[in-house]
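Structure, as structure tokens:
One protein chain omitted, others in place.
Our next item is chain A:
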Amino acid sequence: MSDETNNPVAPKIPTQPVPAKNLLEIDDVTLRFGGVVALNGISFEIKEGEILGLIGPNGAGKTTCFNVMTGVYKPTSGAVRFRGERVTGRKPHQISRLGISRTFQNIRLFPEMSALENVMVGTDSRHKTSVPGALFRLYRVRPKEEELPQVTASGGIVRTWQQVRRGFAKTFGLSRHILEERAAEDKAMELLRFVGIADRANDEARNLPYGYQRRLEIARALGTEPKLLCLDEPAAGFNPAEKEELLGLIRRIRDKGVTVLLIEHDMRLVMGVTDRIVVLEFGSKIADGRPEEVSRDPRVIAAYLGEPADAA
């Protein structure tokens, strides 16, 4: 908030209440690297609940645009607003907590960690336990009935031990660390199932096949409970059948109430799944509209689709 008033670079935009329909607004964003203009006065918005395609030839600034949105780069001028709050100037982890998550064009998983743990890193971002909490476990929470340790043994010392543990948990509560740990694991497992790779949950990420790694990235990004999920060429290297599956997955993500921003080279995939398309070329926006409008736009055809006869 204070950013808005203190930042001299901030554009003078009257602070009107932002219509709830716009989830993310990119407002006149320019990014220069020395003499190179990577993004040149780009403006577009993402509406809640839609699937927006972001396309353009190589080097058009699509990934740079992602990097600005997720705080990896700071724009030279202009601002990104997420649900009316300024995103620019915040650190990546703060932006993630606001509700923007992403995948990477060149897969960037945590290779030495298991698939499940990769997703748990994402789910951890909503949790609070830090070093003292994990070490001393003094922050106790009164557990719900189903969270208490169960007494399963029929008798003997094991049963006594389980009863002691249950009684202890009833009296002193469970540590927040334990509850969060469980919640993270359950949620991560559920997400792995959602993207369809639960069968290899315990395998290290680097040992997963390529298609699994791509989907694991999506699961990890979903773990941070985003409102907006940015997918950077998720279908790169996929065969047509896998692309078809991915289309289904993207639709199911949208049906969960997550807005999706999709960078993609495969025109058929983009046309098939998106509600709206923004086209970039050399860092500038050249078109913005429904897929069929965009695919007929002469500038887009010239810049991206090549000869008009091939368009589609």
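Quick note on the criterion: a contact is a pair of C-beta atoms (placed from the backbone, for glycine too) under 8 Å apart; a residue touches a chain by one contact, two chains touch by 3 or more; residues count from 1.
In this section, contacts and distances are computed from a predicted model.
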Worksheet item: From the names "Aspartyl/glutamyl-tRNA(Asn/Gln) amidotransferase subunit C", "Acyl-CoA dehydrogenase family protein", "Branched-chain amino acid ABC transporter permease" or "Fumarate hydratase", which one matches the UniProt record for the unseen chain?
Response: "Branched-chain amino acid ABC transporter permease"
Worksheet item: Hey, which of A:Pro92, A:Gly167, A:Gly237 or A:Pro298 is the one touching the hidden chain?
Response: A:Pro92
Worksheet, complete the sentence: Per the whole complex, from A:Ala79, A:Ala169, A:Ala201 or A:Val273 the residue touching the absent chain is A:Ala201
Worksheet item: Of A:Ala184, A:Ala235, A:Ile286 or A:Ala303, which one is in contact with the hidden chain?
Response: A:Ala184
Discussion item. Among A:Val37, A:Val121, A:Val141 or A:Met271, exactly one should touch the missing chain; which is it?
Written reply: A:Val121
Worksheet item: Can you list where chain A touches the absent chain?
Response: 70-72, 91-93, 96-97, 101-102, 104, 108-114, 116-117, 120-122, 124-127, 129-131, 134-135, 177, 180-181, 184-185, 189, 193, 195-199, 201-202, 204, 215, 220-221, 223-224, 245-246, 248-249
